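One protein chain is absent from this view; the other protein chains keep their places.
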Amino acid sequence: MSASPPSPAAALPSVEEAVALGLTAAEYALVVDKLGRAPNQVELAMFSLLWSEHCSYKHSRKLLRTLPTEGPRVVMGPGENAGAVDVGDGLAVAFKVESHNHPSAVEPFQGAATGVGGILRDIFAIGARPIAVLDSLRFGEPSSPRSRFLLDGAVSGIGHYGNSIGVPTVGGEVYFEAPYEQNCLVNAMALGLAESSRMIRSAAAGVGNVLVLFGASTGRDGIGGASVLASAEFGEADEDKRPTVQVGDPFEEKKLLECSLELLERGLLVSLQDLGAAGLTSSASEMASKGEVGVEIDVSKVPLREADMEPFEVMVSESQERMLCVVEPARVGEVLALCHKWDVHGTAIGTVTDTGHVVVRDGDRVVGDMPVAALVDDCPLYDLAPAKPPQPLYAAPVRTLEPGASPRETLLALLSSPNVASRLPLFQQYDWLVQSRTVRRPAQADAAVLRLPNGRAVATSIDGNGRRVACDPYNGTVANVLECASNLACVGAEPLGTTNNLNFGNPEKPHIAWQLTEAVRGLGDACRALDAPIVGGNVSLYNEAADGPIYPTPVVGMVGEVPDPERAGRLGFSETDPTRPDVVGFAGPFRPHLPGSELAKLRGEPLPDGLPAADVAAVRAAQEAIRDAVRAGELSSAHDVAEGGFLVAVAECCLAGDVGAVLDVGASDDTDRLLFGEAPGGFVVSGPEDAVRRLAERVELDVFGRVGGDALEVTVGGERIDVPLAELREAHRALAPLFP
Amino acid sequence: MTTFGVIRFPGSCDEVDALQAARHFGEAKLLWHKDRDLGGVDAVVVPGGFSYGDYLRVGAIARFSPVMESVAEFARSGGLVLGICNGFQVLCEAGLLPGALLPNLERRFICRQLGIEVVSDATAWTAACSPGDVLSIPVKHTSGRYYVPDDQLADVNVVFRYAHDGNPNGSTNDIAGVANAEGNVVGLMPHPEHAVDPLTGSTDGLKLFESAVRERVPA
Amino acid sequence: MARVRVLVRPKEGILDPQGQAVEQALPALGFDGVSNVHVGRLVELDVEDPGQVPAMCEKLLANTLIEDYEVVEEGAAA
Partner (left out) sequence: MARVRVLVRPKEGILDPQGQAVEQALPALGFDGVSNVHVGRLVELDVEDPGQVPAMCEKLLANTLIEDYEVVEEGAAA
């Protein structure tokens, strides 16, 4: 440990400055203790970032340790840049979700674009070629101009980056709820494909090896971003805290991606790491920590976009589109030559040492010297103090549907509700087909299906209704996991692994701590029950504004296996032979309830305190029955019941297939609950009568009618609802005007 | 055996898809943007994507790459050249095809499967089609609005039009693709290389690659 | 070194959807009395020989089929 401060012994920053950078006074004291002296500016900047919530997970790490992370198909679990699962024949699919909420709230286009750029780097940092992006978005109600501005910007930004870099955006989700008005959520998930034997880790190794930085030059982007952006609550008076917005350059990243993969293919790298939050600081320290070595970096060698940057600025800059690799000295020439081939700047900026320290030099001067362990491992982890709030945290939604609406009016209102209406106006701005893998694209099926070079396919979906979780953090999170797995089941996929993004408010508040604790418990229990281990994820806390926290939003992404892509399921009804129409079945242990549902929202009802618990084992059994029937090619369509309930699901099947249906659902003592209630575990299926009846041997199932015609006709308890397809379609188009 | 060469610029996105599509009918290899040598290929595909980031103006910088100088020569001597999407934009910028591609009227990226009608089968890349055929092929672009000044419109060798009111970008006269006067150079905004497999969409795009092969082996 | 500004604008008669979008958005924000809005490109550069700039425009900076350009010298580069 170096007891004397590195030269020059300029005035050392004060504890007040440390606090302004986001450390607590106690944390600052701990830094002094670990260093054996007060940190200088470079060191303080680096500690403040690595000890920020974003990098240290200090309020969530203990909870995350409770999650199931192991399974027979897991190739890489949490801890690396992305997790990965085995998909057979020596291939692995890597995947991870990450948030870019706060940058997107400041500048939605660039915030969302750089969010996509960041998650893609995590994928190719482990040596996988990115093959798909999914986006999970939350905004305030579209009636608000700010929400429309954020929506438009975020969607354009995601498209801009993904389309330009040649990675298809194959799925996603969007919800509109008032609590996201000030704090929008922009989460992006990516999948990548790798030969398992070629995957690379980030641990630095080999004393004397060289650190090569390659990609874009370094500017003052996002300085202080990780600590200020990720830990401060947003308020009105935040103007002066705004950091420089990071501008994404997908062209640079495309070159970086190809260059990285070719470097790996040629076996030129010892380890590889992307530069994300906290830039060089976190990538170098984490590489050193994982490899249990030291590193020495000379900031004067880092190519700069702006002259006169201070050493600490170089170390914490969040300039996009950069990677750091460890290379044996003899291969440095080849590495730089390959960088040159791709018109990517590559520069040797340091070495791997045996000191166990991160040493920062500026030419001859040592400007920072810290033990790796202090930076990476010694940040205190905090226990949460969860307490269920005594009163409701969230205001009742604004009523948009008058009481007494008929089932027909209710159906149309639900179909045009922003949370249910067709997402086509969003996803047609995304290239969903580049790379020629997309077997099921958005709106064709509940999960996207991508074929693999080994003749099989993977399915992927991302889900996370926050309102449910606001009603009941445990059961709501379980429902999100079940929904994601149900989406996979409908295309015939079995879950292989899960990723998640925990978007919550300020965990230092007991009621947020309670939401977070319960949600993580639900996430773990549900993933255990489904044998869908968690291979990675991300946590975004402090999503609060003056008017309160966001809905607690654990977003769940899964990847599943589809043995035969030819048989991947579809959600739309089809009419192949009108003389022998498909029958429509309703399957699963579905126990619908209205409180907390989309209909309850339209009616302006307050969120209930608690949701009924799902029978997870029964839902899993139903998923397996549906999956097997789809895989056997027995069904024409399968679609899980989600927001809006049974009748909305049927209408979606009609719209996707451009064909009507005639159903008689029998009598009910509570028509609204039957038609529009929500719960996990319900599936609308269609197919030849004998096939649908066979499914009834494995799962509760009612045959309600048949496919055909150009209207949805439903008889319920003697009452008839009859809506032409054109009218359903018109209602379903409700988001189109948001993209003029 | 026909050998296709598919150019790879930094920023190309659909070059591997084009390679796979071409391999249904012949051999195919990538041509690097910094190489002048076309490696003796029989036909060149200038693929989709965002060459050199498409900064400044779509296709503007790529046209000056070393490989494009050779492609221009190849085209002028009768070589078969197909420009898809960004490739079409590059060929227009390079003056190998008439006109220019402007931002979509709706100003947004649009990705959609649609019908394009074959107007002319008298080109190297449509010989296997018949006029009036409607091919199901996807488009995906932000700048696909075909434009030529009115006084040059009559001279344009139109090869494809967007069928039945499907014009996604505001192109003049629904023009989706054009050829040079000789018919050896064709450019279009839709992506035939993404319509070569029933599993991922349709197979109608194969017709273009098949045409190029047929062209080389006159019946 | 001279600082030079190149203004590139859509040729007259060519639909300019970006200009139209701006023109339509302004009244909604409370700005009236605006018309004839066009959106183009601004390229600024330091150049040793400003006499070369028109040639740069013809070759690269503008597509003269669809765009007009105007070169403005701003004096010596800072």
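As written, the chain order gives the labels A, B and C, with residue 1 at the start of each chain.
We adopt the following convention: a residue touches a chain if its C-beta (ideal position, glycine included) is under 8 Å from a C-beta of that chain, and two chains touch if they have at least 3 such contacts.
These numbers were taken from a predicted model, which means no experiment stands behind them.
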Taking the entire complex into account, which one of A:Glu177, A:Asp221 or A:Glu575 touches the absent chain? A:Asp221
Which one, B:Ala18, B:Leu31, B:Val45 or B:Ile61, makes contact with the chain that was left out? B:Ile61
Would you write out the residues of chain B that touch the absent chain, in ascending order? 52-53, 55-56, 61, 64
Tell me which stretches of chain C touch the chain missing from the display. 1, 3, 5, 7-9, 19, 22-23, 25-26, 29, 31-49, 52, 55-56, 59-61, 77
The missing chain sits against chain A at residues 106-107, 110, 216, 219-221, 242, 244-247, 249, 251-252, 305-306, 319-320
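Rule of thumb we're sticking to: only the chains that are shown with their structure count from here on.
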Between chain A and chain B, what is the gap in Å from one C-alpha centre to the other? 36
Any idea how many Å lie between the Cα centroids of chain B and chain C? 29
What parts of chain A, by residue number, touch at least two of the other chains? none
Can you list the chain C residues in contact with two or more other chains? none
